[in-house]
Structures are given as C-alpha cells and as structure tokens.
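Take a look at this one; I'll ask things after.
Just one protein chain is left out here, and the rest sit where they should.
Order of writing sets the chain letters: A, B and C. Residues in each chain are counted from 1.
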Amino acid sequence: MTLTMAGDPLEAVAGIEDGSTILVGGFGAAGEPVDLIDALLHSGAKDLTLVSNNAGGGDGGIALLVKERRIRKVVCSFPRQFNSWHFDAAYRAGELALELVPQGNLAERIRAAGAGIGAFYTPTGYGTMLAEGKETREIDGRGHVLEYPIRGDVALVRAHLADELGNLVYRKTARNFGPIMATAAARTIVQVDDILPVGALDPETIVTPCIYVDVVVRVDRHDKVPSDSAGGGQ
Amino acid sequence: MTLTMAGDPLEAVAGIEDGSTILVGGFGAAGEPVDLIDALLHSGAKDLTLVSNNAGGGDGGIALLVKERRIRKVVCSFPRQFNSWHFDAAYRAGELALELVPQGNLAERIRAAGAGIGAFYTPTGYGTMLAEGKETREIDGRGHVLEYPIRGDVALVRAHLADELGNLVYRKTARNFGPIMATAAARTIVQVDDILPVGALDPETIVTPCIYVDVVVRVDRHDKVPSDSAGGGQ
Amino acid sequence: MTSTGRLDRDGMARLVAADIPRGAFVNLGIGLPTTVANHLSPEGGVTLHTENGMLGMGPEAHGDEVDPDLTNAGKVPVTELPGASYFHHADSFAMMRGGHLDICVLGAYQVSGAGDLANWHTGKPGDIPAVGGAMDLALGAKQTFVMMNLLARDGSPKLVPECTYPLTALGCVSRVYTDLAVFLVEPGRVVVRDVFGTTFTELESLVDLPLVDGT
Partner (left out) sequence: MTSTGRLDRDGMARLVAADIPRGAFVNLGIGLPTTVANHLSPEGGVTLHTENGMLGMGPEAHGDEVDPDLTNAGKVPVTELPGASYFHHADSFAMMRGGHLDICVLGAYQVSGAGDLANWHTGKPGDIPAVGGAMDLALGAKQTFVMMNLLARDGSPKLVPECTYPLTALGCVSRVYTDLAVFLVEPGRVVVRDVFGTTFTELESLVDLPLVDGT
C-alpha cells in the first residue's frame, strides 16, 4: 500500500520471481512498457506466464523473452504477426504453451480479476473451438460460455504521466490494456514519461487511481510524438 | 443512432411508454436528473419499473412518482431514508414492489447489461436473505451468487457538459451511476448544465462516449456550485 | 441493382460505404474492410470505432501526423477527428459486445447460409491461430457485414451450406458483399440483392445453396 518510486527500470522490476504470471500492457507498440520488458529480460526471471494481447515481434521486447525461453506459456489473442519469428519457432518446437483467448474475453477476464467477479457468461466464442471443454449455458435464447478471471502476480504497464501518489493518465490508444491490468495484479509496476507533483492532474481525468499502483519509474520516451499533443498536463 | 437535442425536458422524455423500465441516475441529490424526473411525472407515463440507488425522498422528484403510484416496482439498494415517507406508505400499503439489491450488484448488473455479459458470479450477498432462491456456486473455495443484467428501456442521466455529438463529462461524485446507466438502456436521455461545440471536450477526458447518448437537453442549474470549480471545460 | 462487370475491391468498398446509413457507428475489420473508410464522406456523419480504444477515428496518419500512441486495430498510425474519445480495452470491448455498434464489416474465409462466419483460422495443422477481436466483433454489432470474393482461388464458393473452416461465430452475418453479388442472409433464406457481371442463374450454379432472387 506504499508507492515506490524506482530509480530505473531494473530497480522497478526487482524481485519478480521465477514462475510468475506477468500481465504486460500494450497493443503492438502503443502502450508497450518496453523498458520494463527489457529490464525483466536482464533480471533473469524465468518460467514466466505472459498475459498480453500480442506475443512479441521482431528482435526486441517480448520476442526476446520468448527467444531466450524465459516464457513457458503465453495467454494472448493475437500471437501470429509478420515478424513473430521467435514466437513461431518456440511454439512449433513445442517449447511454448499457448492459450488463445478472444480479445474481448481477454480484456473482460482481466477486468473480472480486478473487480472481484468470480466468473461470467459471455456469448463470445460460443460454438467455436476456443470454447471447447468450457462450460456453456443458454441465457435468453443465446449460447454463452463461462469464463474465469485472469490474475497476475505482476503487471507491467506504460502510462503517460503519474503524479507523486501514483495516479495515472494515458495517451490516446496507448491506454488500451494498462488500466485493467493495473487492477488485476498483486504488484503493478508502471513506466511513465514524466512524474508530476500531487495536484497537477485534474481529479476528473485520472484514469488509474493510485490505489492500483505499486511502483512507478520515469523513462524518457525513445520515440517522437507530434509536438502539439505531447503536452504535460491534461 | 442519431442524437436529438431536445428543447426542454418535456420534449426530452416524450414517448416513454407505460410499463417501461427506467434507469434513473444519481446518488441522493448528486447527479439526480431532477428536471427529467419532473418531466416524466408530467408526461403521465405509468406502471413503471424504476431502477435507481434510492427510491426518492421528500415531496419532489422520484418521491412524487411514487406518491402518484406511477411506479409499480422499485429496484434499488437503499429505499429507506429519513424522509422517504411516500415510499414507506406505498410499500406498506402493498402498492409498490421492491427488489432490494446490494449496491455493488446493482452497479455491476447495470454494467453487465451495457457490456453484453449474460450473467456473473459475485461473492456479494452469498449466504444472506438477498441471495435466497438464487443460483450459487463455490469458486476458489468461496461462495458466489449468480446475478443477471439489469437493462432499461430508458435511462435518465444527469451529466455536467455535453458536446454537440453527445459526448459527456460529469462533475465530482455526481458521476456515480450515469456512465453505466447510459450504456444499459435502449434510449438514454441526458440533462446537462451546458452544451459545447464539437472539439471543446478533451478526447482523453470524455467519460461517456456519444455512442451511448440518444437525447440531450440543457437545463440551467438550480443549485449553486463553488465558483472555483464550476468551470466550463475540463 | 445489376451491373455489367464484376466488382473490384474498390467497387466492393464503395458499395458497402454507400449502404452505411447516416450517423451510424461502425467498426471496419483489418484488410479489405478497412478500405471502406476511403469511401465515407465527412458529411455522412459515420463514426468509426477501433477496438484498441477509440471512437471517432480519422484517416491514416502520414508524415508529421504519425503518433506512436495513436494506431488502429491493424497497428497502423491513424488520426483523431473532432469529438473523438479514448477508452481502455474492457470499455472498448464492452461497447462492441454490448450491441452498441450499428455495423461491423469483416473479411471471411467462409460464410454459411445460416450466417455462420469463419474468418480467423485456416484450421490447417501447423498454422498458428490468432483470433484478435474477430469473435467479439462478429457477435457484438447490431449487423455484421462480410466482404469477400465469392470464389476462393481454387474456384470453390466461399458462401457455403456449412462452414468447414473453424467457426468465428454462429448466425452472425446479415449481409455478404462479394465481387459477383450482394447476398442478404435472412432467417431461413439467402436473397441475392445485386449481381455484378453475372446472372442469378449463374450464381445458382456457382453456390451450393438455395438462393432467392431479389435483384
């Protein structure tokens, strides 16, 4: 319940144990906590279960965790992409388990974990191979599948700004999974572009209240955002 | 799918049919769409099911709908209050049905309706008289109750500002049930303090996207808000 | 409507765009459906949703407009229109799954006469599956339109009595826009609304389904 301000990403991810389930935010590059993922790689943690929309592409970030066989299972909606060669190789070699989850079920299951929902019925997936073996029920004449929460030991999230209490705001579609993952992990570690004094964020606009945040680390952006929208405040 | 800008509250609530289920926002006076409720009273609609956190107090608003026996059933978490004499009288006379719902289940069931969730398991209420007759299940060693969505034919919501597309922002704790009720009704009617041009609301701060809004009506505030926080923008 | 020639991809996109009513909220799937946006005029008041968390999406971004924090569901940089809003993934999929979008447009491997859709997985051994938001979109919108060529590369029809590819969702498709015809999938029947460079009789011989002539 006390916020830690980490000096660098390596300090931020310190203590992540082998065998942990890690929720990693981002949709493609937008909102991906790249520096936290790199730090996780350097930390040496292994036998990880990764929960993320994608399973990495190219030769950096999540793809390197996959290449180094630090991940034993991926829970995601869209592992295959044009440059997912490390995922493809590990999966085809039988060295990486995959739980493929429809994107909306992934989001709702993560939310359910954060919101204390034991399980929920959804029409998504009903009658498809992704519902095989799952409990089903007809509700109002429509087939539904019973889905359970997805909890993390750790969430790695990227936000735009934090205040010194750990309240967060995001930028544009980089918001994506961050706000729900922050609620669903025992420990939420957040990479931000900047940290502002308490009171600098408008209380009406805070997306992730500080109660969900355990560790914050400031990392300068490597990429360029258009100058008219890079603003400090909201 | 086309937004209507109503000239006054009576026009805004026109067409609400007898027997409708009406979701009414507000927690006490904060966020209560008082002018829409008054207009509903004048409209003459009857045999209504009311879904709201409270069941009215004093001699105005919801309490008058109750007094006039326009409501046949109330679904709420907290009907009894120091000045709920009209509710108390109607209920004791057996002329008003009550479905008492724990506040969190009320909120989550309304959200479920808007989010396309067929039903969900929650620990809240397990083992109590409010779960009598409901399906239960043990999940991870904890008792859960199965709860179903609450949908409205109409939602009456009060927000702070709308833009001309129907995007909404709220003020402080007046936000309460508005954002979820707006998602859960076939027709969402919103009373706002002011209507701004498109683009005047920061896209990062919009709480209710315009897709959820069908009718907007501007009504000057009757009450006074502190001058340092009555601002037009966000 | 009948036409002298088979529609090209652009022609199909133009036709879908023309059928989207004024003021509709629409999600355009990755690939061919994305091109429908090129034929929507600002005056039409159609609002685009992208499942990665935005309503009011603008055209693709170029040059200095490119913002790494602003992409569509295909991870392509896009722009923001006035009146746009952002939300997180659970809220975005709640919008889709709760039935709030008027129309979604998807590509397909196969559509059945009952409106079943197969568009996410070939089912071939060795193929790595990826589903994304396809199952949520197909079921969530008030109407699901499919855009595809009527015939696969091997000449077999993609409008079928029953899908042989793994299913995306049951009974979700209401219209199929193809290069040769537009099909309305109605309860118990499939109506041919338009033909392009072909005839109703020729379609009947191409497709292994009873068709109703609505041209």
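Keep this in mind: a residue touches a chain if its C-beta (ideal position, glycine included) is under 8 Å from a C-beta of that chain, and two chains touch if they have at least 3 such contacts.
Quick caveat, the model's predicted, so the values are computed rather than measured.
> Indicate each shown chain that the hidden chain touches within the full complex.
For the complete complex, the undisplayed chain touches A, B.
> I need the residue numbers on chain A that touch the omitted chain, in ascending order.
Answer for chain A: residues 1-3, 111, 113-117, 163-165, 167, 183, 198-199, 201, 203-204, 206, 209-212 touch the chain left out.
> Where does chain B touch the missing chain, residue by residue?
Interface with the chain not displayed, on the chain B side: 27-31, 53, 77-81, 87-88, 91-92, 98, 100-105, 107-108, 110-111, 122-130, 143, 160, 170-180, 207, 223-226, 229.
Note that in this section only the chains that are shown with their structure count from here on.
> Chain A to chain C: how many Å between their CA centres?
29
> CA centre of chain B versus CA centre of chain C: separation in Å?
Chain centroid spacing, chain B to chain C, equals 35 Å.
> Give me the residue numbers in chain A that touch at least two other chains, ranges are fine.
Touching at least two other chains: 108, 122-123, 170-172.
> Where in chain C do residues touch two or more other chains at once?
Residues 80, 86-87, 90, 93-94, 96-97, 140 of chain C each touch two or more of the other chains.
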